[in-house]
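Here the complex is missing one protein chain, while the rest keep their positions.
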């Protein structure tokens, strides 16, 4: 019996167009991601960075930033902690790779099922986010390659900007993904949104 | 229907747009650009409301947010908004409004009889009477007072509109878009700053809207602002309060000017604005003069009459008088005269002035050295009585249906004061202005709100403030073109009150008179804060904007001191009243808190689960089936399935934390009262966590996954607090420990498979693991595959039966659940909910949240043996305090109703010989030995096992005999979990 | 000074209200007193009143930094009730409630005590069980309490949305004798009545030091000179830590902010006091027509007397969730009281490490309803140099002994955890 595909936390979320229908509506999608939490061990900064370079081809990003390597993105989340994310692959493979690379330098916890990522893209994305996000996302204050954790609609959200469209990836606890999406729909519908 | 008082041209109304509206059921017409007040005046409506206490007839008094009188119930049905100021309500087609606070009609309000009782119901009268007989207060006096008090009526129906919160950041926030605010925003914008310009009005310009000759500058400036990409102009946005560190709150009226909000549009939006620098350009409020009859409909602030004429193209009267103490107010007379109103008299206490001469030159009758000392009329002004300064005698009366008054201008210092600016008395303006302080470099006032009046001066002041604000926010100063225009003289003659017979109001809404202020002083309420509270002065919806300072001046005179030393009551939020719904934002009702769902939520839904709230989680309480007579029948059926066969329960909500690092075991030994460093890899152990004060905090099982890696579980309720507790101690007490924490609550779904047939079911779905009792004993843990997906199997039990827990990455939860249910068919498996889970654990005698309630110790709960004898742990020291080790503390016991049919309830108290000796923490019906059972905490509990006591629930009239038992009634030897 | 009555109002009204005199004298300090009460709020004035009326001690000074009744007495939501779980607390508050019930008559001042009923809503089994436990404790201690179901809630307050979509209402614990009082009047009434019994009420007199000799209090230093007395009682919410520091000891208190709000005036809409069980919100309607409402603490220590926005948002949101009909009404004014929070949420009325120094303090957010009871017990403790049975447990030492009075099981300084 072949292993079944996991069910995405937003598999049953509504799809389609909502609200106003401007020329360039916002776009919302739910990319499947593998996500691994990496926690630096005391005093292993250099060795860890070396391992990160070797295994993923990037430096561990500084606070508030992301880094993109060969096949994964690292997002700073806490002092000494990062999320490694990559498009959905074989169950547990990213965690296994990270464990193999970081043993002795950092602890690794697979969060691929525990976190759910929503992609929001479009010219009005900042305006939509301002309906709940307390951060200053103005280009002078934020931009591609920046990341921040912040509560939105009472739900902890890791937000990172991926391009200047602007596009944002919003990563939340999977058990709260539905109410978070509800908020996002409320925030985007007045501006027009397509949910894919 | 004709707008009899509308001028043929001029102002900022669009006469091509005719908007129909109704007031008290009568139909009228106004124009786009009108407020309800300007439209009413255009139609000659003068009487619009009744006052708070004496129910005196009242008319429109102002043209802005300071309106004390013209409060109406706007809209109908569920959208009814009581106390809406007609002076700021934007007219829309179909608007309907109703006057308020009268019994009978607006024209004949029989509550007006209160006016005759005025000598006996002055300030504070109620403190001195209504005391006898005592019971009469609630039954007679108070209902009478309550009915008479209050203003408008709430609809009592749910608000059909929605609201939203929003967040903004800027370098410079400019509050107010008059000349000063427009110039400030332009200067800051020109410097390159990100600017927000918030204006409560629907048009930008403030007083410029009354000055057609400066409209070109206004339009040009607005166009310049709109061309700056980093300047955001927000009309209809009232900044209601200044909070710490450059944070201000504002309400944007998104759809109040429409009959109802369009789809997906909130009625209002609540903004939190964070600004590096703030320019307050909030203008000034004109103040009244206290004189007898100063509240008669037709008495109006001079600036308001001018606004109605100039901005709205409405004459507020046929024959007008002006009573003013300064030159700037004369423009009202000129404006009305231009509009065709006959100016009957200009009454001015001063002997001479430039404006006076101009008025005379224009042919207006000026009465220098004069005051108004009375008004004539009933529900509308008919005449004005004019006397001379300093003389008590009544003078002659001139006919007038409009009396324009101005006692000077009060800078709107509300926001400045709230954000910490001290106020300074300005002897020339006779008003308080913000003290300029060095340390508030991030905030400055500009224009009329700091006493700089007039277009040219205010614009220059605003530009300077905007420039400085931009510099404070880190930008280079930029210059903008400034107009050159002379300013009228706003310095008033010090006349606060004209004494005479009759009520001279200082708070025109709450019916506070100058005599009331003097009475308060006579009774010792001489401090402004005391006088305010005793008389209710400045406590109405306008918060004293038009009369607050006048009352203070009356008090000052009574005290024989200058106004400056009397001061004003403390300024607090809000600058003007704000809609409840707006402040609440969108997270209300169904969305008051997010709903947290386990990965199996859809499975439970399909099974028809009855849901219950567990914090923000939704959990299945039970699953009704055809044939269940009630909820209890379902619960007992599910529990019996577990006791007799096998059941499956979603336990995903438990908190799960991976604790990893070289010091993980040391850390767990310190945070748990028992030991984990001795735990073998692949084994789980029950743990008890105390608070620092020695009270039990949480419990759960912890598994050792590797030498330095543990998997900790917490209760559902304490998952968050436990994580913070662990993080805090790592950061503060033991920064030397090398440990990392990762919450994996959402990563893993978990289900418990419990019952004598649990092993059969588990064996059928688990691959690659021998689950025989020998190979996989009680408290064993192993990674495995279940139905082809990764999983972790725990042999742990909460129900007291042979049980396993399968944890699986959340995306596979449905798949695993379905595999378990299929494998369980031959064994009669049933899903069970939280209620059955509770029943089972009470039968077994396991404590849960009802017992670990933050008040109990390990000893109380019979868990004293878990406290390790050696080594440090949180709570160890303070748990030894005598009050916590006292033998007489209530102790955990089991309870059984003597009559199996008589229910016992959690929350009942346990009476021994009539003495309250404890309480029932949990109660349920047993399935192994039918009848009502429970757990409780009972003084000398252990000693009373076997005795019969009373479970008393006087709230419900119940006294149920119960037998005290050991809490561990079911399988006390723990054989079943180990089989 | 003649007393207050309807008759006198008539008589004064007929002669132009010119015969009224100050409600209390503006006294100047004497060099010595038998007792100094520091703090001219409700608790301090009540202490002085009961010292005079119950114990015959009238040579008493009340020294107040600013004005009578300008601390929390003038900045609260006016609720009076005795619906507590622990007998130590519910017996005390019930005594206070009984004093309230006769306060108009004993003070000759209408404090507008209005027993409109206080109902705490509950939304799930655990809350209901806790309400039953608390209500039964009240009943077993002779205090009125009722448990009401959804219909009962609807009857008491028809505009509550029982099915609010997120946390439906299951029922409520009702104390009919609870209600509201006119907050300012309580301070003024006690001042009026204490003054009538000879107490000196000294406003604008700030204590700058405590005179302690040989471990015993001897008096206080003030901005209006030194005042001596063998006994000093502290009733200084918001300044307790400052004054005990002057006397040489720290106390288990952290000072926090509690916001309160009032709406515009409305015709009668809400007839009782209602508290939401699923969020921090409670509301009642004043005689003047304003809805008086509030919620939880701001979350960090402050003496600032001004609240923060996020707490206000929560209060308004919880309000709408409980009563959706509030949406189009308007908030008028918002203020914050300074709360002396104790580790277990229960107060201190007790002796202190300094002989002759007593205190009533740590009233958390429950000080208003305690006003007469606090004064009564504080006066007793000062007069007898030992606590009354009702306040015997409310000591500073209870934490050292592990005898906390933790009503809710929140643990020490729960907001700090």
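Residue numbering begins at 1 within each chain, and the chains themselves are lettered A, B and C in the order written.
By our rule, a residue touches a chain if its C-beta (ideal position, glycine included) is under 8 Å from a C-beta of that chain, and two chains touch if they have at least 3 such contacts.
We take it that contacts and distances are computed from a predicted model.
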Which of "Heterodisulfide reductase subunit B", "Hydrogenase iron-sulfur subunit", "Sarcosine oxidase subunit delta" or "NADH-quinone oxidoreductase subunit K" matches, in UniProt, the chain that is not displayed: "Sarcosine oxidase subunit delta"
Displayed chains contacted by the hidden chain, counting the whole assembly: A, B, C
Hidden-chain contact residue, picked from the options C:279, C:301 or C:387: C:301
Residue of B:565, B:724, B:772 or B:915 touching the missing chain in the full complex: B:724
Residue, one of B:881, B:896, B:909 or B:976, that touches the chain absent here: B:881
Contact with the hidden chain (one of B:5, B:217 or B:243): B:243
Positions on subunit C contacted by the hidden chain, ascending: 239, 241-242, 245, 250-255, 299-304, 308-310, 343, 399-400, 412-413, 415-417
Subunit A residues that touch the omitted chain in the full complex: 63-64, 77-79, 134-135, 148-151, 156
Residues in subunit B touching the chain absent from view: 243-247, 272, 274, 420, 692-693, 724, 727-729, 731-733, 735, 872, 876-878, 880-881
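By definition in this document, only the chains that are shown with their structure count from here on.
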Mean-CA-position distance for subunit C and subunit A (Å): 49
Distance between chain centroids, defined by C-alpha means - subunit B, subunit C (Å): 23
Rounded Å distance between subunit A and subunit B, as computed from the means of their C-alpha atoms: 32
Residues of subunit B engaged with two or more neighbouring chains: 165, 272, 587, 591, 593, 595
Contact footprint of subunit B on subunit A as seen in their complex: 1-9, 12, 19-20, 37, 39-42, 80-81, 91-92, 107, 109-115, 130-136, 138, 140-141, 153-155, 173-176, 178-180, 182-183, 186-187, 189-190
Partner subunit B, residues of subunit C touching it in the complex: 4-6, 8-10, 13-14, 16-18, 20-24, 26, 67-68, 70, 74, 87, 101-102, 104-105, 108-116, 123-126, 128-133, 135-137, 139-140, 145-147, 158-159, 161, 164-167, 182, 184-185, 188-189, 263-269, 278-279, 285, 287-289, 306, 308-309, 312-313, 316-321, 324-335, 398, 400-404, 406, 408-412, 417
Contact footprint of subunit A on subunit B as seen in their complex: 164-169, 194, 263-265, 272, 274, 586-587, 591, 593-599, 602, 617, 652, 658, 660-662, 709, 738, 740, 742, 744-748, 787-790, 809-815
